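The following block contains the structure, expressed as C-alpha cells.
For this view, one protein chain was removed and the others were kept in their places.
Now for chain A:
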Amino acid sequence: MVIAAAIPLYLPPECRFGCTWSTSDLPSVWHWLHPTGQASRTSTLGAHPSLWKDAYWLAALSMGFLAPVWWYRRRARKVGVETSTRPYAQVTLFVLVFPLLGVPVLTRLLFNALSWPLALPVLVVGVVGVVVATTPAKRRLRTVVAVLSLILFAHLAMIFAFGPLLVVAVGVLGLAWVERSAVCTTFAVLFAVWVVVVNAWSTWVYGSFLWPAALLDYGDLLSSSLILVLGGAAGLVARRVRDKVPA
C-alpha cells in the first residue's frame, strides 16, 4: 500500500516538447539531504528527484515505525503483558534524525575531505572492525551495532536504482531470523533474491529493451511488493491453520 500510494509521485510529467531537469533546479534543502547528489535515477529524462518524494518517504517511514508501536501497545493491553518499547523508540528517533542530520554532516566531513575512492573503504573497514570487535560483547551493544550497520547499508544501497528494496530485504530477513518462521523465511529469501535480480536488471540491463522504462519501474516495484503481500497472506493463513489444530 505504501509503495502503491507513492506511484503518483513517480508518474512522468507530461511535457509537449520533452522534459528535462537539472539538480540545480532543486531547492537547497534537497541538496542538504542528498550531499552526494544521490537520486533514484540520475537520467535527465523521466521521473526526477523532488522534495515531495523525500517528504513522502520520511512520513511513510515515521508511520511505519509508529503503527507497530500503536498496535503492540493495544495488543499488550488485551494480552496482559507489555515489554518495553523504549529501545524501539530510541532507534526510531535515530533512524529519522540520521538521514536529516547525520548523513549530510558525515558525508561532508568524511567524503569531501577524503574523496569517495578513499572514504568508502575507510568507512567499510571501520564498520566491519566495529562489528567484529563487538561480537563477543553484550546483546544490547550487538543490537546497536547491527542497527547502525543497517543504517549505513541503507545509505550506501541508494546508489542502486532500487536500493530501498535492498534495505527492505535486509529488514525482512532480520524479521525471519527473529521469528524463526518457515513461511517468513521462505518469502524473505524469495523477496531478497528477487530484489537483487531487480537491482541487477535495472543497473546493467536497463535501457536495452524496447518497452518503456516506466513499465519496467512499475513492474519491478509491483512484483516485489506482491511477494511481500503474498508472504503476509501466507503467514495469516498459517496462523489460522495452527490456531485450529488442537495442541
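One rule holds in what follows: a contact is a pair of C-beta atoms (placed from the backbone, for glycine too) under 8 Å apart; a residue touches a chain by one contact, two chains touch by 3 or more; residues count from 1.
The definition used in the following text is that contacts and distances are computed from a predicted model.
Participant: Missing chain's UniProt protein name, "Molybdopterin/thiamine biosynthesis adenylyltransferase", "Altronate hydrolase", "Carbohydrate ABC transporter permease" or "DNA-binding MarR family transcriptional regulator"?
Facilitator: In UniProt, the chain excluded from the picture bears the name "DNA-binding MarR family transcriptional regulator".
Participant: Quick one: say which of A:79, A:113 or A:178 touches the chain that got left out.
Facilitator: Answer from the full complex: A:79 touches the omitted chain.
Participant: What residues on chain A make contact with the chain left out of this view?
Facilitator: 77-85
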